[in-house]
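Every protein chain but one is kept in place in this view of the complex.
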Amino acid sequence: MFARISGATTLGLHGNIITVETDISNGLPAFEIVGLATTAVKESKERVRAAIKNSGYEFPMRRITVNLAPADLKKDSAGLDLSIAMGILVSSGQIPLERTAGSLFIGELSLDGCIRPVNGVLSMVMQGIGEGIRKVYVSPENASEALLCPESAVYALPTLSLLVRHLMALEPVAPVQQDETCVREPAYSVDFSEVQGQYTAKRALEIAAAGGHNVLMIGPPGSGKTMLARRIPTILPPLNQKEALEVTQIYSVAGLFHQSQMLTERPFRSPHHTISTAGLIGGGSIPQPGEVTLSHHGVLFLDEFPEFPRMVLEVLRQPLEDGIVNIARVHATLSYPSRFILIAAMNPCPCGYFGSENDNQQCTCTPGEIRRYVRKISGPLLDRIDLHVSVQRPDYGELISETPQEQSESIRNRVIKARRRQEERLASTGIFCNAQMGHRQIRSTCPITREGRLLLHQAFDKLQLSARSYDRIIKVSRTIADLAGADVLDEEHVAEALSFRNTLQRM
Amino acid sequence: MMNHTDLGGQGEEAAATYLKKYCHYTIIRRNYRTRIGEIDIIAKDKDILVFVEVKTRRNEHCGRPSESVERHKQWKLQRVALTYLTQYACWNRPCRFDVIEVFFQESSGFTLNHIRNAFIVSS
Partner (left out) sequence: MLEAYYMAALQSLPHIGGKSLRRLLAAYGSAKTVWEMPPQDWADTIGLVPEKLTHIIQQRHAHHWESYLQRLEKGNMSIVTYKDDAYPALLKATYNPPAVLYYQGTLPGDDRLIAMVGSRKATPYGCNAAAFLARGLAAAHVGIVSGGARGIDTASHEGALSQHGYTLAVVANGLDITYPPENKRLYQRIVHEGGAVVSEFAPGMKPLADNFPARNRIINGLAQGVVVVEAAQRSGSLITADFALEEGRDVFAVPGSIFSSVSKGSNHLLQQGAIPACCAEDILKECGWFEENTGNGQGILKLTDIEQLVYERLSLDAPVRQDVLVEQLQLPPGKISHILLQLTLKGLIQDTGQAGFIRIIPTT
C-alpha cells in the first residue's frame, strides 16, 4: 500500500515540509530510503525498525521503499524518524491513512520507541502552517516551541505506541495548552545605574542604542568596558513581535532555545577572540548560525578587538554592511540575517596604559609598538564604527561618589522615543535606523542650522577630519537630535557628535 | 563415518522433512542452481515464497552455522532468488529468507534451529 505523511527539516532558518512517501510491496524483503538523504537520515532505518518493533507493532518484512520528496533537497535531520515510522505503519495497514491527514510529525526515535526532541521545530511548524498543516505531533520537550505558532494544534506524546493509540482513538490525548501568549516584558538582572560615573561612555551607548550605531570603546584594563557593554541590552527597545519571532527561530535552529516562552530579551553575544571564522559568521558542513546571526536584533560585543585575527574581522564586513551573511555550500547558498550593533573594546596600546599613566601604572610601549597595535584594525572596518569613546578607570572619588546614577529604564524610554521618530522619518526608505543611512538619505533627512554648518566647517579645518568621517558625524548628529526631539540638527548636536569622532590615529 | 558433503546432504534432507511435516510448507524446489550460486530449498508458506539456506555442522567448532551466512553469501542468495523470481515471473509475491541450522551429533541425531526472516535485502 501507498502512504503520504508530512515530516520536516530545516535549511538555514527556513523550515521545509518533506513529503514522506511510503510504498510496501511484494518482492524480496528490503527497506530503502531514497530522496537525497544523508547518512544521518539513512540511519533512521535502524532506529525506525527497532522503534516500531519495540513499541509492539509489526515491522513488515516486505519490500519497503520510502521516498523523501522533494528529491532535490538534501535532507539532514534525524527528526524525520517519526514521519518515516508513521509512513510504514500507515502503508502496512496498522493505522488508517485519514487519521494522519493535515498533520505534521516531527521527532527522532530512540530504539525503544521514545520520541525525542529536535532543533528548529519553530521554523518547521511555521512552514507547515504556511502549507496547510493544522496538527503537529512532537516530542514533549518540543511542545512549547511548537506552541509559539497558535495557528496549529500541538500534540505531545512521549512514545510511538502512545502516539499510535492516540491516533487510533484508543487513548486520545488533548492538544497542549499554552500558559501565556503575550510577549512578556524582558527582565534584566543588570542596570546602568550600577555603573558609577562614566557619563560620556554611557551617553555614547545611549546614542548607539537609539540610532543603531556601532561603538569602539578604548580604555585601559579594568576601566569598565565589559561592564558597560553587558548593560546595553537594558537600554535597547524591547523586541517587537516580528523581531522576537526571528530571534526565537534563530535560537531554535541553533539548538539553543530551551524555554517555554518566545525569547523577549535582545541577544547579547560576546565571543572570545580565539573564535574561528566559521564560529563567527556561521558554517560547518551543515551550516549553523554563527555569532553574527545569534546577535541579530541585539548586540555583538568583541572585547580585545585587535586580538581577533584579521581574517576573522574581515568577514564582519558583509553583515555590517548588508545585515545578512551568505554562506555558500555545495548544494545551496544559505542566507542568515545578521543585523546587530557592534560594540568593540580595546586597550589604547599593547600594555593598556597609554594615556592613563599615574604613579602606579606606566605605559611600557614604544611608539612603534603602539602604532602597529592600532593598525591591526583595518580602515574599512573602522569606517563602519560611528562612535569612538574613551573609557577610563574611575578614580577613588568617583567610585565612592553618592551621586545617584540614571536608571536603564529612563534611558531606554528616551531611546524608544528616538527610535520611533526615526522609524517615522525613514518609513518609505526601507531602512529603519540612522546608522543604516546612505549618502542620499543623509542629504535629504538631515538639515543643519547655519551655526551648525559653521561649526562643522571650523571643526573640519582645525581638527583635520577626513571626508569619510563627514557622513558618520552627520548620522550621529541626527540620532542626537532625535534623542533631543529636534527636527533640525543644530550646533549642540553636531558638537556632541564631533566629540565621538575617530581619534585612533592620534594615539 | 559420514563425510563432509554427505553430512550436508543429510542435513538438507532433515530440513526438508521438517518443513513439510512440522511447518506444513509446500516444497517447490530443491537445490535450485544458477551460475552465481544455489539455494538449498524453495518452499511456500501459505502464499509467501520462502528461500531457505541450510547449514549443517557436526558440532559448534566452526562457530554457529547461521553465522556463516555472512554478507557475501546473503548477497549471492539474493541474486539467485531474483533469478528465480524473474524466471518464473512471480515478482509480485511476498518473499522471505529463512535459515535452518542443523547440528548433528552421533548420540542424539539431528537438531534443527529454524530462523524465519533471517535477513533482508540490503544495497
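Labels for the chains are A and B, by order of writing; each one numbers its residues from 1.
Everything that follows uses one rule, which is that contacts are C-beta pairs under 8 Å (C-beta built on N, C-alpha and C of every residue); 3 or more make two chains touch, one makes a residue touch a chain.
This one's a predicted model, so the numbers in the text were calculated from it and none came from an experiment.
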item: Chain not shown, its touching partners among those shown; value: A
item: Selected residue (touches chain absent from view) among A:S6, A:T22 or A:Q198; value: A:Q198
item: Listed residues A:T39, A:Q177, A:T403 or A:S428, member touching the removed chain; value: A:T403
item: Touching the absent chain when the full complex is considered, from A:S91, A:T234 or A:S390; value: A:S390
item: Contact with the hidden chain (one of A:I33, A:L455, A:I474 or A:L489); value: A:L455
item: Touching residues on chain A - with respect to the absent chain; value: 197-203, 218-220, 348, 354-357, 359, 362-363, 367, 390, 392, 394, 398, 401, 403, 455, 458-459, 462-463, 480, 491-493, 495-496, 498-499, 503, 506-507
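One rule holds for everything that comes next: only the chains that are shown with their structure count from here on.
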item: Inter-chain centre distance, chain A versus chain B - centres from mean C-alpha coordinates, in Å; value: 61
item: Residue numbers on chain A that touch chain B, as the complex places them; value: 25-32, 61-63
item: Complex contact set, residues of chain B against chain A; value: 78, 81-82, 85, 91-97, 117, 120-123
